[in-house]
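What you see is the complex with one protein chain gone and the rest in place.
Each chain gets a letter, A and B, in the order it is written, and its residues are counted from 1.
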Amino acid sequence: MSLFAAAADPIFTVPVILLDISLLALLVVVAFALVRMRSLFGIVMLQGVYSLVSAAWFVSLDAVDVAFTEAAVGAGVSTVLMLSAMLLADRKSTPVPMRRQFGALMVVVLAGAAMLYAVGDMPAFGDVNSPANAYVGMDFIGKTAEEIQIPNVVTAVLASYRGYDTFGEVVVIFSAGLGVLLLLGLNGNAGRWEAKPNGQYINDRSAPSAATAKDTRTSDQKAEGEA
Amino acid sequence: MTDPETTPVADKFGNDPHVLLRVIAKFLIPLIALFAFYVQFHGDYGPGGGFQAGVILAASVILYALIFGLAEAKKAFPPRLIRYGMTLGVILYGGTGILNFILGGEFLNYSNLGKDAVAGQHYGILAVELGVLTTVTTVMIAIFYAFGSRQPETSAEDW
Partner (left out) sequence: MSDLFSQYNYIIVIILMMTGLYIVFASRNLIKKLAGLSVFQTSVFLLYITIAKVSGGQPPILLEDKGYGTDKDGHALLEGTIQTAAGGGSYILPGPGSDVLYSNPLPHVLILTAIVVGVATLSIGLALTVRIREVYHTIEEDEIEAADFVYNLEGTAD
């Protein structure tokens, strides 16, 4: 239904529409500010703000579980991790030349135009008979009431009906933790690498920036390297 | 911004510069952990579940590490236990599936875990959410330890 007819419908009251429009406008403002920002601290904070505002928008769209997860993960842990990585890296980014900006803009405008052309075929917002809402998604509600009998349908689907996917997700999180531990080490001391590509022996000290690199090994590691 | 390995020291008058943070954090950290367990066990009845609870529990540990120092946090939550916890969660989840196998059903079909199908589903969901909580908490804490223990190249004063 169009937005004006929706405004006349008593369920879609004016406050709901205003909330929807204002939250989306705020998201667009934050995203545009993120494009032009050069301070990395500001960039990390803005992506946390973006996640939090989108969590609020999820609540206004009845996705309470998703909002909870997005607020906790996106605005919480993700911001902390980016901050701690930023502290190990740089504080400012260098500006991008116009040629590269223009190329990226062209690609993005073309992709956006193609997607906007397809928007006409999307179902109307809130349609209960759209193809996404007509098949197995809504059947889960009835099946949960019979077979599992817990009120939160999202947990029932996540843990029982789509339990295999959630198992894969837990393994993905485990692999990510494993990968970070292999790259950085649980006590921060992994990554003393040595490799032999093309028969040429390279290590930390012969890396591309070896001339200006500081030797950050401890005395034990130095003794071990010399031996 | 202080060096994450050491705790803030008193200035020459003996005043702790972070006394407000310490007092509030001492009060809040157990409440945050309690809230995480609330979210975990009420995930069946309202929004919540293993992922959200795991992240909130990890957030309480990260807050402890930020206020009191990474060395203190590593004494309270040792890295060895964190490493074990990462695998324990996956084993718990997969183990529930294998248990269903052993009891005669299909993989991750929880119906044969209790006296009837509905009770079995409840037990199964409880077990896998516990596995998810364990893995998510320990992985987030492990990633924070990994980033926090790395020695930065530019020191804190150059920021």
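Some notes on this structure:
Simple rule for what comes next: a contact is a pair of C-beta atoms (placed from the backbone, for glycine too) under 8 Å apart; a residue touches a chain by one contact, two chains touch by 3 or more.
The model shown is predicted, which means the values in this text are computed figures rather than measured ones.
Considering the whole complex, the hidden chain is in touch with A, B. Taking the complete complex into account, B:Gly46 is the one of B:Gly46, B:Gly94 or B:Gly114 that touches the chain left out. As for the chain not pictured, it touches chain B at residues 42, 44-47, 51, 136, 143, 146-147, 150, 153.
Against the chain not shown here, chain A presents residues 1-6, 9, 11-12, 20-21, 24, 27-28, 31-32, 34-35, 40, 43-44, 46-47, 50-51, 54, 57-58, 61-66, 69-70, 73-74, 77-78, 81-82, 85-86, 88-90, 93-94, 96, 100-101, 103-105, 107-109, 111-112, 115-116, 119-120, 122-128, 130, 132-133, 136-138, 140-142, 144-145, 149-154, 157-158, 162, 165-166, 169, 172-173, 175-177, 179-180, 183-184, 191, 200, 202, 204-213, 216.
In this text, only the chains that are shown with their structure count from here on.
Separation between the centroids of chain A and chain B, computed from CA atoms only, is 20 Å. By the touch criterion stated above, chain B contacts chain A in their complex at residues 1, 39, 43-52, 55-56, 58-59, 62, 79, 82-83, 86-87, 89-90, 93-94, 97, 107-108, 110, 117-118, 121-122, 124-125, 128-129, 131-132, 135-136, 138-140, 142-153, 159. Note for the complex: chain A touches chain B at residues 64-65, 67-69, 72-73, 76-77, 80-81, 84-85, 87-88, 91, 147-152, 154-156, 158-160, 163-164, 166-167, 170-171, 173-174, 176-178, 180-181, 183-189, 214, 216.
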